[in-house]
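One protein chain omitted, others in place.
Now for chain A:
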Amino acid sequence: MDFVEALGQRMGEIADACTACGKCFTACPMTEAVGIHAADPTGVLQGMIDLLRGGDGTEEAVRWGAACSSSGLCVDACDYGVDPRLLVRLANYAHGQRRDRQTVKLNAMKSFRAMAKTVRVVSRLQLPKREIERLQPAGPSQKPQVRPDVALYTGCNIHKTPHILILCLDVLERIGASYQIIGGTSACCGINQFRAGDGETSGRAGLSTLSQIQEVGAETKVSWCPSCQSQFDEIIIPSYEKITQDRSFSLQPFYEYLEERLELLRPHFTRVVNKTVALNERPGLPGVTRAVKNILSAIPGVKLVELDVPRVGLMSNYLTVTPRFKEELREKEFRAAAEAGVTTLATVFHACHRELCHFEKDVSFEIINVMEIIGESMGLHADDIYKRIKMMDGIDRMIDECSDMIAEHGLDPDEARDILLADQIAAKPVQGAVMERV
């Protein structure tokens, strides 16, 4: 059995298990924003099942699949043991597969290449070579002789906000955990290719990365990125298990790894961090939210404040298809944070940080990442160069700020300018074109 066949088998199993009751559709926070909230839930689910079986589906089913922000609010709604988030993702993949093979493959490759180029350039605009080599090791030749405690799978896009990753590594070192990084674009989870409908390439990329992580031989396999985590949990690992019958591979989210070692961390929380903190929560990985709250609650001086606002999306960039909705959610959260008198809005994930950090100049609180708070309590600091650049006025100033790094890495200044401008103006769309209806 190959990867595409394994996926096909799972699509069949889910189509068989779904009763099309429609409760998951009713629980979805995206339907109103994309104008399908009035559709008959059972009819939409029947359309999803048709897509899973290779049919055309319905217009509403196709729209729902494309709009999914992986919030996961549908998961608890199902009474029949189906994971509706996975059902929607697979139906969207099935729809993507229906395009002609060459177009699917070309779209997948373009999507991957665009992401890879942006990660390469934006990370190098911020860090010197020695830091890039620490965060993005070149590959097998740099494997350690001794098995590390942790295989840390970073994913790709955290490298655009490298201060977060630097702090992750510094924290691991502080608690005495040895690690080997697997990440950057050469260890892709395959999500871009999957969304484009190219299961073959997605599987090749994801399984290659799984193999790289296994080869490290670490006892604990930890991942940073929620996109990679969900791609592995929902797509790559179950398919790998079907292909190999090996059920020993799993990835643990980084914050959950730290939470499990809270007693190791606690003695290192030596600095009082006088901050009143609201979290930029995302609902897609509830275990991560729990872990972050438990960790922050253990830091002396930190006061956590709950904001009563809607939480949508695995990360902020999962709402790219509904920009007005995303903006409404952001404004509600900022207003609630200001009214609660917080000193700090803490982003949990890197993509949220990229999209929110520069608003700091417009609000009454700082916008930093959770790892910065953890780091501060341990006497660790890494400059948020991404935010500093993003808060500058105009691309000329930004490029001027990066001129040393452009020279050190031998980057093409025009290409660097174009990539930085594109990255600063808009987050990379995870889903596709805007779907909101006027």
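One rule holds for everything that comes next: a contact is a pair of C-beta atoms (placed from the backbone, for glycine too) under 8 Å apart; a residue touches a chain by one contact, two chains touch by 3 or more; residues count from 1.
Keep in mind that, in the parts below, contacts and distances are computed from a predicted model.
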Undepicted complex member, UniProt protein name, chosen from "FAD-dependent oxidoreductase", "2Fe-2S iron-sulfur cluster binding domain-containing protein", "Ferredoxin" or "Carbohydrate ABC transporter permease": "2Fe-2S iron-sulfur cluster binding domain-containing protein"
Tell me which residue among A:Thr185, A:Gln229, A:Thr320 or A:Ser377 touches the hidden chain in the full complex. A:Thr185
Where the complex has a chain not shown, which of A:Asn92, A:Gln180, A:Gln193 or A:Ser239 is the residue touching it? A:Gln193
Of A:Ser178, A:Ser208 or A:Ser364, the residue in touch with the unshown chain: A:Ser208
Among A:Ala116, A:Ile243 or A:Ile385, which one is in touch with the chain left out? A:Ala116
Residue-wise, where is chain A in contact with the chain that is not depicted? 102, 105-106, 108-109, 112-113, 116-117, 120, 138-141, 184-188, 190, 193, 200-201, 204-205, 208-209
